[in-house]
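Here you go, one structure.
Only a single protein chain was left out; the remaining protein chains are all shown in position.
Presenting chain A:
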């Protein structure tokens, strides 16, 4: 029996994400929580003939904790999206939403895997951690900021630059660092298969890095005020949730992915701090998934000079975002 919960299930990401999770046969129970409309979304999904029993919950009557009770995995796309011209950092209003949900998780399902999509991920993951720490239930092996869309974008954009847009799945490019703009660090030198044509062409390479880093902005602009990436984010969230589920409940050990995590999750975190040359608490890194969540943090490995430059810029921007999350104090609840 595997229970998944989506917090923010009725939103632009939440709905298609909930659909994809409903289609995942590993999940036997799916709870959808949101401040509006979650019951209608659940009724819609409940007609799909896959194993998961779907139930919708609203805030009334301790709805969040009822939704979360017994959860094995919680995916959080809750919050507001960007409008054109905004950076993810401008969404810090989402920090309050995250703190509230973190508290509910601490009360109802402290041992669940927590996958954070709500932006700005660079800060909301620390917000989650601090709330969970205060409640005495923080397990760094189970808190994962979802950066997977950057990895998906990297392979799509690389294939596009190479003139082979339909072969995106053949390319794997690790992306580390953070999840916004210049904190996103695509390691093109580690691409498999190798992409020397891009590495040796400065203009192509710079444009590609820029596109991967600002892929989100591309969609915000194309949607012209109507929102940000929802469908591709749902795909990324569902794919990543599936990695966690397969590793934790499907016996698929040893899978290596990237996610934005607390570096205290494993001894390998210290190695990362040395590699990046700074004592950051959070970084998106290569991790090996398993039943405890993050079983191992793996080194970033060999990077080239261009990437060293990008790393410096990423670290510089990431520090203050993490600090902002660490020091966030939610407003006291209205009585």
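The rule is short, and it goes like this: a contact is a pair of C-beta atoms (placed from the backbone, for glycine too) under 8 Å apart; a residue touches a chain by one contact, two chains touch by 3 or more; residues count from 1.
The criterion applied here is as follows: contacts and distances are computed from a predicted model.
Looking at the choices "Malate dehydrogenase", "Glycosylphosphatidylinositol anchor attachment 1 protein", "Origin recognition complex subunit 3" or "Trafficking protein particle complex subunit 6B", the name in the UniProt record of the chain not drawn here is "Malate dehydrogenase". Which of A:112, A:152 or A:244 touches the hidden chain is settled by the complete complex: it is A:152. Looking at A:223, A:273, A:296 or A:324, the residue that reaches the missing chain in the full complex is A:223. One of A:24, A:180 or A:258 touches the chain omitted from the figure, and that residue is A:24.
Only one residue in the set A:87, A:107 or A:242 touches the chain that does not appear here, and it is A:242. On the side of chain A, touch with the chain left out of the figure occurs at residues 15-16, 18-20, 22-26, 37, 39-51, 56, 149, 152-153, 155-156, 159, 165-169, 171, 215, 218-219, 222-224, 226-227, 229-232, 234-235, 238-239, 242, 246.
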